[in-house]
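Note that one protein chain is taken out, while the other chains of the complex remain in position.
All chains are identified by letter, namely A and B, in their written order; residue positions are counted from 1 within each chain.
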Amino acid sequence: MASKIVTFTLNGRRIEVLVKPLTTVQTLLRDQLGLTSTKAGCKQGGCGSCTVLVNGDPMMSCLLPVEDVQGQEVTTLEGITPTPGLHIIQEVFYENFAIQCGYCTPGMIMVSKALLDRNPHPGREEIIDALTGNYCRCTGYEPIIQAIEEAARRMNGNGN
Amino acid sequence: MTEEKLNVVGQSVLRRDGLGHVTGKTIFIDDINFPDMLHLKMVRSPLPHALIKGIDFTKAEKVPGFIQALTHEDVPKNIYTILCLIGVGPDEEPVLAEDKVLYKGEQIAAIVAETEDAAMEAVSKVKIDFEELPTVYDVEEALKPGTPVLKHWGTNHFVYEGHHCRRVRFGDVDKGFDESDHIIEGRYQTSPVEHAPSETTGCVARPEPDGRITVYTNTQALFFTMDNTALILGVPFQKLHFVGGTVGGGFGGKVDVIVEPIAALAAMKTGRPVKYKFTREEEMRVSSSRGAWRIYFKDGVTKDGRILARKITTYADAGAYNRHTPYAVTKHAANIAGPYNIPNVWIDAYCVYTNRQPSSAMRGFGVTPASFALEVQMDKIAETVGMDPWAIRFINAYRNGDMKPHQKVVEDATLIEVMQAAAELVGYELPEKFKKMSSLNREEA
Partner (left out) sequence: MAIIKGTGIAAVNYPTGMNLGGDPSQALIHATTTGNFFISLSSTDLGQGLKTVIAQIGAEALGVPFENVLINTADTDTGPHCMGTFASRTTHRVGNAVVQAAQEARKVMMEVAADELEVSPDDLETDGQGNIRVKGSPDRSIHIIDLALAAHFKYGKTISGRGIYMKPKSDVDPETGKMDPDSTEAHACTVAEVEVDTETGEVKVLSLKSAYEVGRQVNPALVEGQIRGGSLMGMAHALYETTQPYYPAVDHMPGGFSEYVLPGPMELPEIESVVLEYPSVNGPYGVKGVGEMTANSPIPAIVNAIYDAIGVRITDLPVTPEKILRALEEVEI
């Protein structure tokens, strides 16, 4: 099958790419566009390290064909990182030791972003629910849950 | 304890690598790519035990993007040498299988191709003729006569200085059993477990203009991996340069030196950078696991709860090859009797081979199964003598100055202190005599 041109918005900029059919968004981002914050922990949809936002919803980019994002808005960790500085979610992950090896971190931050954009006051259960597709072997999850709670407080203007 | 004034030791300063991690800018192996980089994928055994009668690459070679196939004949010293480097022999694991395979997934031939997809397609087209052999999976079965023998030295166990197993002999266990009121036995079995690091094992080997090879790797042990690679490739050490230090989780799974030698060989053969990184499926099914252990306890205990004798027979399932298991068995033997003061101890710890993927180091290597078995056994003892689980541990706890079964004097004991602190944490009121106990001296409880 012939390659296809797909047009979509990536991190706020409209782009046009030429991809073979069934090329995943993960492969496009990492191998064609050099945006490597999106990780590739399993390429099976099992770990969430490749999570990107499509129109604000978290999606595993390793299972997502590029054709499916035609006309959509895709956001990666590069897209939410301000220059200079950090997004509040990045700041709290850093300051609350919600990171160890760092490999799952981009995916964790992306699902946190999707959650907090949708629900600025998530309860613990809602945070846990949002994290269930994302795997972390190092931290035991609790520091990540606490970081998201803290991010919500700061984004609502009453953090410390 | 003297309290020295410290500036920064003891402070929860933020992680040095934290900003890279939260921005996704930390460079992992997957993020290292070169324009002319090739990809290596492995032809693996579909059978757990078989003779290799022939390999046919004809169809694989026709896959667009195919560059080269490597077999054991291409490997200068076709032996994984990890244990010989730390003085534990003998050599036994080939880098690429020669005339036989001992586990499902064993590496037989490497395919190097322009893309990952091409390499995988070529792998699927390699045809191998096997003659299937009988298998052995159970550690105790493996030691019985008449089972298939996996090792060239004629046994299914590692030989420890002329012995079938690592032995510990301390005091007289038979005398201890005679003096005991209760004999308490237990069988404990742990399971193979996957390290499951977020980042799979991998490396990129790149030929440099000066004739050296740079290997970017997520190994847990940089020099160890480089030294092994040089031995396998038969090149002087200065030809290699290893760069690493950032690892997406290890837990012991990245000390086996499996990917680097073959990737470096492929880079030398092709003159181009080569990436060899496990898929998640390879990480789970082929890379070494935490080994399964089977542990038998026999304890002689007095009616007031003192353990007088402890006899342990334990089997580590190394899988098909040693990797680091013979080392772990010795570490296990040093720890399996537990942090208790027991006058008579007898331990036989076996390293046994079976037809499964090799097991190797994982967090708590050799000690995790020991702690599980012996701490469940301690509860069994408590129940038998009609005693509280806390009491049985306080009564038998080792203290500074005691002699361990491997004849080392206890120096840094704090078992009593952590039990006291844990009891306080959960609001469990310990009897006064246990509250007053200390690891620093042996005043009887």
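One rule holds for everything that comes next: a residue touches a chain if its C-beta (ideal position, glycine included) is under 8 Å from a C-beta of that chain, and two chains touch if they have at least 3 such contacts.
All values derive from a computational prediction rather than experimental measurement.
Student: Among B:G24, B:G176 or B:G250, single out the residue that touches the unshown chain.
Tutor: Residue touching the chain left out of view: B:G250.
Student: If the hidden chain were put back, which of B:F66, B:F242, B:Y321 or B:F434 would touch it?
Tutor: B:F242
Student: So which of A:C42, A:L64 or A:A152 would be touching the chain we can't see?
Tutor: Residue touching the chain left out of view: A:C42.
Student: Looking at B:K59, B:K125 or B:R169, which makes contact with the chain not pictured?
Tutor: B:R169
Student: Out of B:A361, B:V385 or B:M437, point to the residue that touches the absent chain in the complete complex.
Tutor: B:A361
Student: If you put the missing chain back, which residues of chain B would it touch?
Tutor: Output for chain B: 1, 4, 6-17, 48, 86-87, 104, 137-139, 160-163, 166-170, 186-194, 196, 219-224, 226, 240-252, 254-255, 280-281, 284-285, 289, 292, 317, 327, 330-331, 333-335, 338-339, 347, 354, 356, 361, 363-368, 371-376, 378-380, 389-390, 393, 397, 405-408, 411-415, 417-426, 428.
Student: Tell me where the left-out chain touches chain A, residue by residue.
Tutor: 42, 44-47, 97, 99-102, 127-128, 131-132, 135, 137-145
We adopt the following convention: only the chains that are shown with their structure count from here on.
Student: Within the complex, which stretch of chain B touches chain A?
Tutor: 12, 14-15, 17-28, 30-31, 33, 195-200, 246-249, 251, 279-281
Student: Looking at the complex, which residues from chain A come into contact with chain B?
Tutor: Those residues of chain A that touch chain B are 30-31, 36-44, 46-47, 49, 76-78, 81, 86, 90-91, 93-95, 97, 99-106, 109, 135-138.
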